[in-house]
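First, the structure itself, so that you have it in front of you.
Note that one protein chain is taken out, while the other chains of the complex remain in position.
Which chain is which? They are A, B, C, D and E, in the order written, and residues in each are numbered from 1.
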Amino acid sequence: MNVPSSPLGVVRRHIVRADPAAVARLSRLGVSTLHEALGRSGLMQPFMRPVYAGAKLCGTAVTILLQPGDNWMMHVAAEQLQPGDVAVAACTTDNADGFFGDLLATSFQARGARGLVIDGGVRDVDTLQAMGFPVFSKAIHARGTIKATLGSVNVPVVCAGALVQPGDVVIADTDGVVVVPAAQAHEVADAAEAREALEAGKRARFAAGVLGLDLYKMREGLEKAGLRYLD
Amino acid sequence: MNVPSSPLGVVRRHIVRADPAAVARLSRLGVSTLHEALGRSGLMQPFMRPVYAGAKLCGTAVTILLQPGDNWMMHVAAEQLQPGDVAVAACTTDNADGFFGDLLATSFQARGARGLVIDGGVRDVDTLQAMGFPVFSKAIHARGTIKATLGSVNVPVVCAGALVQPGDVVIADTDGVVVVPAAQAHEVADAAEAREALEAGKRARFAAGVLGLDLYKMREGLEKAGLRYLD
Amino acid sequence: MNVPSSPLGVVRRHIVRADPAAVARLSRLGVSTLHEALGRSGLMQPFMRPVYAGAKLCGTAVTILLQPGDNWMMHVAAEQLQPGDVAVAACTTDNADGFFGDLLATSFQARGARGLVIDGGVRDVDTLQAMGFPVFSKAIHARGTIKATLGSVNVPVVCAGALVQPGDVVIADTDGVVVVPAAQAHEVADAAEAREALEAGKRARFAAGVLGLDLYKMREGLEKAGLRYLD
Amino acid sequence: MNVPSSPLGVVRRHIVRADPAAVARLSRLGVSTLHEALGRSGLMQPFMRPVYAGAKLCGTAVTILLQPGDNWMMHVAAEQLQPGDVAVAACTTDNADGFFGDLLATSFQARGARGLVIDGGVRDVDTLQAMGFPVFSKAIHARGTIKATLGSVNVPVVCAGALVQPGDVVIADTDGVVVVPAAQAHEVADAAEAREALEAGKRARFAAGVLGLDLYKMREGLEKAGLRYLD
Amino acid sequence: MNVPSSPLGVVRRHIVRADPAAVARLSRLGVSTLHEALGRSGLMQPFMRPVYAGAKLCGTAVTILLQPGDNWMMHVAAEQLQPGDVAVAACTTDNADGFFGDLLATSFQARGARGLVIDGGVRDVDTLQAMGFPVFSKAIHARGTIKATLGSVNVPVVCAGALVQPGDVVIADTDGVVVVPAAQAHEVADAAEAREALEAGKRARFAAGVLGLDLYKMREGLEKAGLRYLD
Partner (left out) sequence: MNVPSSPLGVVRRHIVRADPAAVARLSRLGVSTLHEALGRSGLMQPFMRPVYAGAKLCGTAVTILLQPGDNWMMHVAAEQLQPGDVAVAACTTDNADGFFGDLLATSFQARGARGLVIDGGVRDVDTLQAMGFPVFSKAIHARGTIKATLGSVNVPVVCAGALVQPGDVVIADTDGVVVVPAAQAHEVADAAEAREALEAGKRARFAAGVLGLDLYKMREGLEKAGLRYLD
């Protein structure tokens, strides 16, 4: 969806990308952990799935606002992609056509892009997998698109329910897709790394048979809430 | 959905509401016309429907970010409502429980609110209709909610795919729900009124039997695009 | 869906219906209130909707387990219907065909049935409305069904996510459909009536402008949970 | 959806419409009855609903194949509409945008069209109702469309799962939408009228308390199938 | 969904588990075969899918009734799990949040649990696969949950349309999830094993080119039903 204050027919050439060092740190963290580190915000809806098993990506967002059944702006966006970017495509309406296939993937990969996140459909999925070009999408659909109507590139977009600003870090893995605002990238990486360290310790205790009831000291709270044990 | 930069557990007390004069102008215009006047942005997804036939609303948004199955923030929001406001409720995840019913409607109406737009469920629908309190929602659902977890009030939210800032104008009728940014309210009203005037003229010509092909001078364009007439 | 312990091809003739006095009490209460009085259980999923505006029903369940595209058991069930019953039909699989129309409605009405709740489709909806025969269903669908395969009558069924035992009280209104176990009918009516009385008092206070924050003494809890007010 | 043998970019000017006398007969019959008379074929999927309560239509199909987000062919179709026609619009892909509103309705009505059936979205619904222009659609959606890409007019289309040939009779009421091939129009009217007469007799017997078990002599068949009555 | 007679806030400590010998037999049989052996009952809805390819499980049910967005009862349930159990989690409403991840999986596995069936979402799916902890769910979703509201453990639940009693045998494979009542475990294993033996013989005949028409002697029945062969 397009955001009220973002005009159609616009390409912003200069965007502020998140610090590459922060992106590198975020790329080693999982989506579920990052979503927690973000205070449980920034997550796309769960219908966004990898188009092949094992796909993963992390990079800075070049945003694309598409019109239904039209992928003209994909070509406009290609020119704005820099190494380390991830293309993030939203559509002005609900549409699952195949906006993207092997030729665009070849072009995006040649520009150094690390993948695509699209609230729409893609095709040539076997080739995408063979190329190692990760895509997270709402659908796989062979239906082609035209090149007739202007959308925008590098404007804020709502993609699968999440607001994405150009330059934000987008991370996707088997658990979903999450957006980290560029300005918060290091801070979120800090919080996520701390959480990971903490969880490693908890995992060892769970593996040793300690119950969450005891580890998290839940018994009193449950009793207060009125939990009754019956035989 | 919550927007990355909006923390949970926050209530903003002072928001900049759109000019009441602009709201009054927008209240006389239809959602489809306004969506056009906005350059086709700001529209919520079409699953948002009135809970009773003929419901309509227009007012300034007090935004609410709910947690699933929890309507605590509805009560927090009530205090922030002023005459002429519309409550706009999003949820941190997809949830259709009945977050709102006749008691909250009574409270909101007493505060001067003009209705509710909610990406979730509501209940006591017959009473809402009897009270004349318009609601647009994703679902009607008798299931009640608890009051246990903090969301936020008056932070930016993504509601049914549209970004809503506190103070924006929200207009809803049988055609759907649209959001007009507060700062653009007069400008959008201008464009929409101009469009309405223009359409009145066109309607008369269509009624007289003139074809769009001629009114919009489409015949040449169609021929150039390759349209073939067969007998 | 059918319940594991319920064989197909069975009709139970003698069932224990809820006390008619309790049914009469429950018929004056709304679905949302009853769902609360039940400790928030017994509610069907929200895709169950009245087939015409204003439909309402309350009665004792005669359950029907249908096969997909087959309404043979509707005729078997007709014979088991007594005045004050509501037919509650589930299907062994997900199916939205038109299992029920004006002829069956005429037959059920002649038997004294008060309506139908069906996790499937119905047809002849205009006639159902003209007859005043309320139906709550998942779909309206003109497609007819055959009479070839056995289901069951008066076995436990899962209808739209809720377990229904023959003789339970089923109540449906604009807010949805709820099931009250026969043995709890009076107790649930007691709780619901108490709740209604309580809500009348609250409604008056809300109408007078008292906030839920104060009425429910929520301010301290919100503060403890960490709610921050910003200007 | 478009049918393999139907090229895009084509308008067929001369189509063979069903006999007006047959259309008149069909207009007095219900969709459920006609679907039965057709041997249970020709029915559209049940997500096709009237956009206002009480809408009904019957007429000869002028078919329209739309591109997603594009209503150019609606204007091309307007010129092909004759009094007594119904516009039947399919799309080359799944799309719920608002392809049709009050201006096109005014134009279609001026041409003598009796309504619209569209596997897509429409807008200006309150005006459509005020005009008495019946529409059956998959969605109500304020989102506008462009005029950039060719589809076709008067080619065979698959609309909501049903194949429609130009000139076929399309009938829609609260129960759904059904397509009667032009060449079978009288024969189907015969069968449907016979069925109606038959049902009137049955209805009287059901109202008098006769069971379907006896009226249709089902008891023996049920017993043979193994139905067991338990006490 | 919760079952009307099951209170919230209850943990039943002693449940009657199906005989381990029967569970062992059932673990060697497929879901489709078992569903047939059960007289076609006990099957969950087909949206329940393995979270990784090749996942399979069989064990005795410890049931969990969750509140939306809340996984407190998962920790309560961990203590009730015994070697050979399968956790079966339903929710009081429709919710796809990530109720379960690698830490809980570590805890459940340490208790000897054989997997999880959940009418909700899970996360940390790559780790679940690496651990060999099979999960069947409605969704994969990174969104975390809170621990604030009581549900129940070891009460009857409706999970994805199927009624599950604590102690029942739950079997899941690529074809879906099925529930075998504890008391019928041996009897169902008998029927399923017999069916398997029978099918092996049929498979050989089909492989040799025998038609089902002849193997099942269908020709006469088809002719009686009126099947016509055209050239």
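The working rule: contacts are C-beta pairs under 8 Å (C-beta built on N, C-alpha and C of every residue); 3 or more make two chains touch, one makes a residue touch a chain.
Values in this document were obtained by computation on a predicted structure and should not be read as measured data.
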| item | value |
| --- | --- |
| Partners of the unshown chain among those that are drawn | A, C, D, E |
| Full-complex contact with the absent chain, from E:Val11, E:Val178 or E:Ala192 | E:Val178 |
| Residue among A:Arg143, A:Arg205 or A:Arg219 that touches the chain left out of view | A:Arg143 |
| From A:Met44, A:Ala78 or A:Val188, residue that would touch the chain that is not displayed | A:Ala78 |
| Which residue of D:Asp97, D:Asp124 or D:Asp168 touches the chain not shown here | D:Asp168 |
| For subunit D, residues in touch with the removed chain | 1-8, 38-43, 45, 92, 94, 156, 158, 161-163, 168, 179-181, 184 |
| Residues of subunit E (touch criterion as defined above) contacting the omitted chain | 30-32, 35-36, 40, 43, 46, 49, 53, 173-176, 178, 199, 202-203, 206-213, 216, 218, 221-222, 225-231 |
| Hidden partner chain, residues of subunit C it touches | 67-70, 92-97, 141, 143, 146, 148-149 |
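Keep in mind that, in the parts below, only the chains that are shown with their structure count from here on.
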| item | value |
| --- | --- |
| Same-residue or different-residue interface between subunit A and subunit B, half as cut-off | same |
| Intercentroid distance (Cα basis), subunit E paired with subunit B, Å | 42 |
| Between subunit E and subunit A, distance of the C-alpha-averaged centres to the nearest whole Å | 32 |
| Multi-chain contact sites of subunit B, meaning residues that touch two or more partners | 40, 43, 53, 92, 94, 96, 141, 143, 149 |
